[in-house]
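Taking it in order: structure first as structure tokens, then the write-up.
One chain of protein is taken out of this complex; the other chains stay put.
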Amino acid sequence: MFIEKIHPHTKVIFTMAMIFLSVLNDYTFSFYIIIPIMFVLHLINRSIQTFITSLIIVIPYLFMLMLIYGLLGELTDSNWIVIFNFKLNETVLIDILNRSKSVVVMIFMLSTLFKHTSSDSMLLAFSKHTSIKAISFIFMNVKNSLSHLRLRANNILIAQQTRGINTQGFIITRLRALWPMIMPLTMSAMLDSQERQLTLYVRGFDIESQRDNIETLKKHKLEVLFELLIVGLVIFSILSEVTIWLN
Amino acid sequence: MAQLELSNFSFRYQGSQDYVLKDINLTLKSGQFTLINGLDGAGKTTLGYALKGIIPHVFEGTLLGEQRLNHKVFQEYTHQELTKIIGYCFQNPWTQLSMIKSTLEEELSFSCENVGYALEETRFRVKAIVRLLDLSHLIHKNPIHLSLGQLQTIALGTILVLDPDVLILDEPTSQLDPLTRRRLFNHLSDLKKQGKTIILIEHNIDDFLELVDHLVLLEKGSILDQGSVIDVYTRSLSIGRDIQYPSLTALLSTITSLDKPILNDNDALTILKGVKSHD
Partner (left out) sequence: MIKIEHLSYHYSNGEQGINDISIEINSSTSLAIIGPNGSGKSTFIKCLMGILKPQRGSIILNNQNINKLSITQRSQHIGFVFQDPKEQLFKSTIEQEIRFALRKRKDQKDIESQVETILECCSLTSHRSKHPYDVSITQQKFILIGCALGMNQDIIIMDEPTSGMDYKGIKQLAKIVEFLKKEKKTIIMVSHDLDFISEHFENVMIINHHQCIYQGTFKDACRDETVLSQGEYKLPDIARLSLMAKHQLCTTHQEWIELWKKR
């Protein structure tokens, strides 16, 4: 269980760097390097479930892209599959991989980051800077808020049923019941977060001061080294790209 | 311990034409228990925000007049000082949870952490509040799973850990049952004995009138009247003002004209004995 123990700074820098590098490089970096690294990481960390969850998000996304580009793609001689207008060949596949490379990396990296970082350590690590503190707070808040939101969505569904709106049955009926549910949900979520801004304010959340929490976080020498390495790698990649571009 | 003052205070939210608060003059003395009463839309919440400093810190708009704490204007205090000295409890207990802490103990510590208290200090404060509010059996529970009444007490606790000299509460009882309301009354009574300046914005006036030193009636952004409970209601009765009266007063005024408010059963019975029945 070592991912949890790594300092949040290191994790965030690694995440950001990988996403950035996936943009810079072609699809081979994302699919042949990042995903295998994440697989090995989760294997060692005994958290293969997170990897599988990310896959579960990524695969339908890729499938959807495949459908879209398969219908729009060029008809060439070396087609693998052709069904009506849908054609899958090497060009289409590479197109999909190139277009999705960063999104896929983002999904894997961010899900790992949030699943394996406690909200406390995130807040602790970024406590000195209010704006970063706020962003990390929001992300960490999401986990708890989501379950609360789910509960509220359920309440709203029930509330709508009391108004005679049918939420069960055919898919059309269910879709029609969606708008009456989305409006109150979004409105109440917005109103709640507006009020939460105030309640956090009165609890001194935006005071920039030295936090002395119940726990403290220290950075290991290795983590510092790793961060420097990653930043170095990013700078190197940028320079190489610039050099290639200039030539 | 702490005196709050608003002098010639007016405020209009940004983008709005009308002033929500008009020329408010209010002095809330140290250790005083103030009740602010008025209809919805009278500006009670905005007044609460002004007393805390949420206006103008969070809400932008046109501000006239001054807000003072212990005779110094708010601007002369740091944000940290104002947070520690003036506490504010909102109406909805749910939004007062940070949602990022998994036990009650951590939730209570959160405010102290923000303000920069040392670890030992935080632990000490949290222990004191847990004892004061009788929350020791819930200390390891996740606040999300608790009832509304418990959440309201916890919300109060998250502010009390900072040991503010002033406590402002905006309609804390609106979602509570009589039992929990009585519990809140007891807590506020204890806090008053400790010398804290308490400001309560409420519709349920009957539950708290016993503690009130200073009553403020707000109507359409201006102070209709302010003073002791007896004085304010006496004046209102004499001119037949249409406001919310204490329950017994309202009841008795249906059968007789009153020249002063009736706040307990004994006075009520005395008045009733003197009521002449007529055909």
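To keep things simple, chains are lettered A and B as they appear, and every chain counts its residues starting from 1.
Criterion: a contact is a pair of C-beta atoms (placed from the backbone, for glycine too) under 8 Å apart; a residue touches a chain by one contact, two chains touch by 3 or more.
Every value quoted in this text rests on a predicted model; they were computed, and no experiment measured them.
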Sole residue of B:E121, B:D134, B:D177 or B:E210 that reaches the chain not shown, by the stated touch rule: B:D177
Residue of A:T91, A:S188 or A:S237 in touch with the missing chain, whole complex considered: A:S188
Touch residues of chain A, complete complex, unshown partner: 152, 155-156, 158-168, 179-181, 183-184, 187-188, 191
Absent-chain interface as seen on chain B, which is shown: 38-41, 91, 147-149, 171, 174-180, 203, 244, 247-248, 251, 254-255, 265, 268-269, 272-273, 275, 277-279
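One rule holds in what follows: only the chains that are shown with their structure count from here on.
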Intercentroid distance (Cα basis), chain B paired with chain A, Å: 42
Chain B partner contacts - residues on chain A that touch it in the complex: 119-120, 123, 137, 140-141, 144-145, 147-148, 192, 195-207, 209-214
Complex contacts: residues of chain B adjacent to chain A: 52, 54, 57-58, 79-80, 83-84, 87-88, 90, 92, 94-96, 98-101, 106, 109-111, 113-119, 122-123, 144, 158-159, 162
